[in-house]
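My questions all concern the structure below.
Removed from the display is one protein chain of the complex; every other protein chain stays in position.
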């Protein structure tokens, strides 16, 4: 399938179908409907038809499809956003690729590398484009850090720290199907680590525990983790994860290079500082990913739509979706075996 | 004319016409088109027809009207945005009111209080709603400061400072028709002062000069000013204006109250801090009002659309458009006569 | 009298007598005793003999003199620190000058320009050195700002703001003999304004009131003030004074120049930031001048001792003591007459 480059660029909209009308599906639908005039949502579907209908009404989507199959069969649709639950991603990627449509898929593709490889093979065979939903790459803070590393502004990187803490743990029911903290939460940070340094991790060491809620431990998961990354180029990095930061969403990175360091702070709802008889204080940081990463969600979709329309490779490809899953597997194996684990040990 | 309250609220869009397709007209058109599903632009006009056509294409506006008269005659249009040059505001308000349509008008209404009073009388007579474009009230920082004052978080206010500096002076041609720095630039700060303190200014003293560009002085204007405000409730305030801040747009306020202070910092494109061998530094603040106040422009229109649809009074009324003009007149008179001037001396 | 320059420099200590063992006398005695090996306190006196004896014991001062006359008659003493109450300063300067000893005198010299002129004439006649205790010039923050202006780091200065607020008002008894807020509190800021800009103020406008404590008003004084300064070189400045800042001592300056701005923040007891479920906060700034300006007190005495020993002019001379008093007189006159007042009107 061809892109729609050329003199039609400014008028011809990209026709999109959306599978999944849950939380992230709604974010993407609103971006497409209200902020991206160059795209048009043709149809949406969800196993919860009511959710799909409500979102269709809100975003002026003309058709609520009965199934993903109906989306894939729609000749008008050029690209599909897969926003359904993780266990459906790999199959939907494969089917969408076979239908000759470009794909935007939320992370992670799957919990197993075999499934991922199968899906990526289908994408390659079909010659369609695939973008994985690692939205944080499009965040102004992290993009600025990547810029500093890529341009040599801080010299060659030596040490990297990612702090990524949720305001509170998800419901236990979700924890049980989430694939575990490394697959569900750290996956973003694994992607961020590769993105920021511009190199691959070869070994991972995990120190972790259950500090927030014993029930998370009873479910076989962890809620607090410190992961050490050794990159091929010698950079040493850490990821600090916790399911509970009482002050809100904590999303920071810091890189020390041979010529300087760059560090980001959290984002706040305003820049007001109050000084009273007790302390000098500000309001809490933006509370969670929907507020914190609003703009990055819009930017990633704009990037996807642009890539398809201009026939360029997407900024976050299938392999970018595969590697963080391998890293998550290695992180868990390191925890289980209490030793550093090389990515190649888990098929990474 | 009635609002459109009631059970039609969630489905019936507010039909809007726009007069003026320049810089600010474009901002509002984009907000309405892409971010406010509850409004719909029916028609747009501009004395530069090409500008109107380009914006209509970009924002899917179905009609480019030949004149403002055509807009005012359009029965479908319920509300009009007046985004044309300042010298047309008062007349257009009057005509729009007579046409029975609600009005959103950019600041200032006019440079003379007589013209303003004439326009406001027409609005009152027609019983339509009027909102003046003091967008900064809808900015998260200033709204937070107002909240602190209104709720007593910092006690009773005693001292207030507004710093409001442009990154660079406007073209000299613009300076000559701008009405002067107090009418063009300080007008926003006069509104902010009233809004933040929640009280009226009774006396103004101005110290000012030409420090940025002698040509501005040759044109009879000033480019650097310090204005002292004495409020009825005894609060003392200052406004610091300069047409040139080499580091970009500088927009801060600070209020000292009996129980504490609140101060705002500028807004930045990112929260990254770079430390190298020379300094610890950040990128420059957001460069000018289009970047800095993006969200406030969207919020003010949302507020306007909501007020009309729900038949409530707008958040920035006609009198809020009149008083800052009186303050600008007093500020200039104080400079000319080198003494404190009471607002009542200029008809305020 | 000669300095003690030359090869004796490293061994010969400067012999000092101190008049006044109150709060500021104690600060200076401790600096000399414990931090300035190049000086030696020979004797101290105070109208409260017990205070002098206690301080002598603490600082190993060998002699407690019965009177200032005894200090001035002591042949060994080369320099005298006048730390007694303001009403004694002018006379003591005159007598110390006549005794041929160098002088360090706390601010202000006197509340009247006549008294000051008399004292400065005696200093000139005697050919001794005089340094006035404007310690803030020696503070790291303000010295950094002065450096930026003096070197052109921010271009030519255009606007200046000084914020100077006490944590709470002094006892009413003190207020009544203090000479008023401009003479007692703003005097430091008047000096700072001249020091930072490196130019003289020619006109002052004052807006002020009683906002903190009505008793201060009943005593004929003010507790909240905003003073506008117009410098000869066209710079416009403000001083913001309040007798009560509930969050502690607030001491900041900001200067906008043609090429940039420089602004200082308050000083804190530590650099820790706590984020909890309610806010992101720090401890309060250093509470008052004894903590905030500790190092500047040590630096000003070091500067004085060095100037005397190396036969150089002191960094803060008699005229630097006179001008802020004239500025205080003009500020009050402006308040009383509700108009801008030129310094020359008060003999400045």
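Order of writing sets the labels: A, B and C. Residues in every chain begin at 1.
The criterion applied here is as follows: a residue touches a chain if its C-beta (ideal position, glycine included) is under 8 Å from a C-beta of that chain, and two chains touch if they have at least 3 such contacts.
Model, not experiment: these values are computed from the prediction.
Enquirer: For the chain left out of this view, which of C:86, C:224, C:238 or C:275 touches it?
Expert: From the options C:86, C:224, C:238 or C:275, the contact with the absent chain belongs to C:275.
Enquirer: Touching the left-out chain: which of B:73, B:156, B:172 or B:280?
Expert: Counting the whole complex, the residue in contact with the absent chain is B:280.
Enquirer: Touching the missing chain, which residues of subunit A?
Expert: 155, 158-159, 161, 165, 205, 207-209, 211-212, 224-226, 228, 230, 234, 236, 238, 240, 242, 244-247, 250, 256, 258-261, 338-340
Enquirer: Tell me, which residues in subunit C touch the chain that this view leaves out?
Expert: Where subunit C meets the chain not shown: residues 33-35, 37, 58, 60, 140-141, 143-145, 148, 153-154, 259-267, 269-277, 283.
Enquirer: Quickly run down the residues of subunit B that touch the omitted chain.
Expert: Given the touch definition above, subunit B has residues 245-247, 275-285 touching the missing chain.
Heads up, the rule we're going with is that only the chains that are shown with their structure count from here on.
Enquirer: How many links in the shortest chain of touching chains run from subunit B to subunit C?
Expert: Step count on the best path from subunit B to subunit C: 1.
Enquirer: Name the chain whose C-alpha centroid is most distant from the C-alpha centroid of subunit C.
Expert: Centroid comparison gives A as the farthest chain from subunit C.
Enquirer: Find the geometric centre of each of subunit B and subunit C from their Cα atoms only, then give the gap between the two centres in Å, rounded to an integer.
Expert: Once rounded, the distance between the two centres reads 44 Å.
Enquirer: Taking each chain's centre as the mean of its CA atoms, how far is subunit A from subunit B in angstrom?
Expert: 39
Enquirer: Can you list the subunit A residues in contact with two or more other chains?
Expert: Expected reply: 275-277, 283.
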